[in-house]
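With one protein chain held back, the other chains of the complex are shown just where they sit.
Showing subunit A:
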Amino acid sequence: MSAAGAEAVADAPVLSVAIRRKVYGAGGSEPVEAVHDLAFSLNRAEITCLIGPSGAGKTTTLRILLGLDPDYDGSVTPDPAQAGISMVFQEPRLLPWRTVEQNVRLALPRPERGRDLDALFASLGLTPWRGRFPGALSLGMARRVALARALALQPRILVLDEPFVSLDDAAAAALRAIVVETVERAGVSVLMVTHNVAEAIEIADRLILLSPRPASLTATVPLALPRGQRDRAWADATRRDLAIRYPGVIAA
């Protein structure tokens, strides 16, 4: 895509998701409706957080958006195969029998495997770990490797499933800083799935609130205050306000 072309579509969403209906078990057992009327879009250089109670169909939505589940009523544009989406799973899902470096390179298309990745590894603090096997890493480090694998593809969209869960505060904060930095430097669009409202309020540009199953769109809430100006008092007030407006989704 030329620079002029990129300019022209800068304001258009990088991905639009519209799921009218997703039903499980249509074959034999009692069919269960997992998602119902859920539409949202992702914008360039924005962090969007998908928030909902557990079992709300967040994982189902992600699988559809990644192109892993074609069996639904609705659409994802552009097609997930062409949208430039990279995924970081909640469990890092690294190949334990391949080194950190190999794990990252194997995600690249064959002709690009030999590419220079020094800057990427350095930016994530992974340079000393390149030759190690994932078993030697802490969960926080393993998540960084998974993030490196996702970023090596130079994605337009980065999807993160509960990326900070079960990390200690320092590791979570370090990883959050990396994600924010990636968005601001490379203009990547981030979709983050979380049940941690405080975390979402800290880094998101927009919140997408899902109702309990079947998941449907409750509200899209923009957080206009720039990330650098957010403080504890603002976060607490925002959270209280959300809890009052959306009691089924956000716990008080």
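Operating definition for what follows: a residue touches a chain if its C-beta (ideal position, glycine included) is under 8 Å from a C-beta of that chain, and two chains touch if they have at least 3 such contacts; residues count from 1.
Here is the rule we use: contacts and distances are computed from a predicted model.
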(request) Report the protein name recorded by UniProt for the chain absent from the figure; options are "Aliphatic sulfonates transport permease protein SsuC", "ABC transporter", "NADH-quinone oxidoreductase" or "Aspartate carbamoyltransferase". (result) "Aliphatic sulfonates transport permease protein SsuC"
(request) Would you mind spotting which of A:32, A:68 or A:219 touches the chain that isn't drawn? (result) A:68
(request) Pick out which of A:98, A:130, A:195 or A:239 touches the chain that's been left out of the picture. (result) A:98
(request) Give the residue, chosen from A:19, A:87 or A:221, that touches the chain omitted from the document. (result) A:87
(request) Tell me which residue among A:23, A:39, A:106 or A:139 touches the hidden chain in the full complex. (result) A:106
(message) Under the stated touch rule, tell me which residues of subunit A contact the chain that is not displayed.
(response) 66, 68, 81, 87, 89, 91, 93, 95-98, 102, 106-107, 110, 133, 135, 149, 153
